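Here the complex is missing a single protein chain, while all its other protein chains stay put.
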Amino acid sequence: MVNTQTTPHGRLKQSPFLPDMAEIVRKERLNPTETLYVLRLTDGAELGHAPGQFVEVSVFGVGEAPFSISSSPTRGGEFELCIRRVGDVTTAMERLGIGAKLGVRGPLGRGFPLDVMRGNDVLIIAGGLGIVPLRSLIGTVIDERADFAEVTILYGCKSPAEMLFKDEIAAWEAREDIDFRVTTDIADPSWKGNVGPVTTLFRRLTVNPKTTVPVMVGPPVMFKHVVKQVLAVGIPEDRIILSLERRMKCGIGECGHCQINGVYVCQDGPVFTYAELKRLEEAML
Amino acid sequence: MTEPIRSPERPRVALFELASCAGCQLQILNCEDELLDLLQLVEFVYFKEAMTETSDSYELALIEGAVTRESDEEKLRHIREKAALVVTIGSCAYPVGVPGLKNAHDPVEVGSLVYGEDAGFFPTIEAKPVDAVIPVDLHILGCPIHKDDFMRVLTALLIGKNPPVPTHAVCVECRLKENVCAFDRGLVCLGPITRAGCGALCPSYGSRCFGCRGLCDDPNVASMEALLEEKGKTAEEIMAEYGLYNGYYSRRDGGLKAKVAR
Partner (left out) sequence: MIDRVVAKTDLIRSIDRLAHEQSVFAPVANGPQFSFKVISSAEEVAEGYLPTALPPSKHLLPPREALLRFAWHDELAVEPVIEATETVAFGLRPCDLHALELLDAIFVDDKDDGHYRARREAAFFVGIECLEPCDDHCFCESMGSLRADSGFDVLLTDLGDTYYVRVESTKGRDFVLAVDGAHEAVYEDRTRLRKAHEGRDAAFTPRLDVAMEHLPALLAESSDSLLWDVLGEKCLSCGACTNVCPTCYCFDVRDELNLDMKSGERVRTWDSCQLEEFAMVGTGESFRKPREMRVKHRFNRKGRYIFERYGRMGCVGCGRCARACLVDIDPVEVFNQLKGRPVER
C-alpha cells in the first residue's frame, strides 16, 4: 500500500484521509443493537490512544464513521469499539467476520484530562451509550487505582436490557475500592436495583467539591440535569468534564460538520470542561 | 434498507410499468456502456421494453408510472408481496408527474376528451403515486430518471448501504455548474425547493426547474411563495407552477407542505 509520495520539491505528500489497516480479532454481540469489536492494527503497532479519544473507521465502499474507543490503553495490543447499529457503516460492520479488514484513522481528538483527575476523587457519570467511552477511562482508573482517591461510578440506562458490559459491571460492583451504582429508567420484573434517572443516584452521594472531578458522558438531557447538580454542590466549572457527540466527519477540524459555535468537537474535544462549553449555545447544555 | 440484496448472488429484478411514457425504462436501456456490468450484477426477469420472457419470482421490483386504474392497485399489492424491495423509478410513480395533471379536471370530461365515445370502456381513477397504495422502500426520482442515479442506487443496494438521496435543493447543484440563475434570466424556477440529484440538468441547458423530483427535505415554502409573488406570479399561477409535478400532494395538503420522498 502506498501512503506517501515524494513531490518534486522533496517534501512528502501525505493524505490525512489515508487510514491504517486493522482487522477484526473478535466480535461480541452485547444486545440486539450493540456489538463489541476487538480490533488490531495489521502492522502490529499499538493504537496509542488516551481514554476519551475516538477513531474514524472505514468500511471501504460504504464509508467512514467516528467511534469512541472503549478499551483502556493500559490493556495494550488490541483495542475495542462498542458500536450501535444506526447507519450504513455500523450495519456493514455487523456483516463482517473475524479477520475482516477495516480502515482506522486515529486516535483523534482530546481525551479525558487524567492529569487533573490523578490524586483527586473521580466521579464518573454515564448515561446510556456514554458508558462506551467511559469504560476506557474506568479501565485506566482501575489499572492505576493508586493514582486516584475516591472513585465513584454512576451508570444510568433506559432499561435493564440496554445495560452494556454486564460481566464487567458485576466486577466493578464487587470491588471494595470503587463505589459503583446503577439505575434504570424503566424496571423489568428481574430488576432489583434503583429505578429513575441517574440524577437520583447523585442525590444520595456525599461529594467533596474541593477534591471531586466529575466526568460525564451521556445524552444532552442528562448533561443539563447532572451539570446543574454538580454545580450546586460547589464543584468549579473548569473541573466538570464532559464528552460530546457530534458529526465528526473528517476528524481533523477541517470539514466543519461537528462544529459547535467556534469549536471543533473532533479536534478541540470531544472532551471539554463545562467552563469551555457553557457560553456556547449550540452545545445545548 | 441497509441489508444488501446479495442473495441470490445475482438478485432478480422485475420492472413494471403503470401510466407513464416508458421513458425511464429507456433511460436504463440507454446505459450502453454499463449494461454488461449491470447484467453481471442483477438478472432481469421482467422488463417489457427489453425482453419477452417473464417471471413472477424476483427480489427487487422497479415500478414506473402512476396508478390510474383500480387494477393497478391490485397489481401493486401482488408485487409488494413478491418483492423484498420495491423501488419506484421516475416522477410518474412519485410524486405523480404528468399523469396527475388530469386530477385537476372533472374525470368524466377528461375521459371523453381522451377516449371520446369509448370512454366507458376505460374506467380510470384519480392518478396516485405508488406509495399511496403500497409501502415503497425507495424512490429513484426524476423525469426521466438519470442513469447515473439508477446505477448509484443499484450498487448501494447491492453492497448494503442507504442509497445517496440528496436532501437539499437543486440550487446547490446548479451553483456548482456556474449556471446563470434562471431568475436572472427572467424566468421563475422551482430549484430552491426541489430535491437535487439531477445535477441541475434543465437549468444547465437554458431552461429552469419544474420540480420533477418533488420537494427537498426542508423547503422554505413560505419564502419561496413570497419570492414568486415578488416576481409577479398570482396565487393561481403559483399553484399551477407546482401542479405539473407536485399537484397530487400540494392539492392534498393545501399548499406545498407536501409529503417528502425519502
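Order of writing sets the chain letters: A and B. Residues in each chain are counted from 1.
One rule holds in what follows: contacts are C-beta pairs under 8 Å (C-beta built on N, C-alpha and C of every residue); 3 or more make two chains touch, one makes a residue touch a chain.
Owing to the predicted nature of the structure, the values given are computational and were not obtained by experimental measurement.
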item: Selected residue (touches chain absent from view) among A:135, A:181 or A:246; value: A:246
item: From A:72, A:90 or A:212, residue that would touch the chain that is not displayed; value: A:90
item: Touch residues of chain B, complete complex, unshown partner; value: 34, 37-38, 40-41, 151-152, 155-156, 158-159, 164, 167-169, 171-172, 175-176, 178, 180-181, 183-184, 191-193, 217-218, 220, 222-224, 226-227
item: Hidden partner chain, residues of chain A it touches; value: 1-3, 5, 7, 9, 12-19, 21, 58, 60-65, 86-87, 90, 101, 103, 245-247, 249-250, 252-262, 281-282, 284
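In the analysis below, only the chains that are shown with their structure count from here on.
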item: Mean-CA-position distance for chain B and chain A (Å); value: 43
item: Contact set on chain A toward chain B in their complex; value: 61-63, 87-88, 91-92, 95
item: Complex interface listing, chain B residues touching chain A; value: 2-4, 159-162
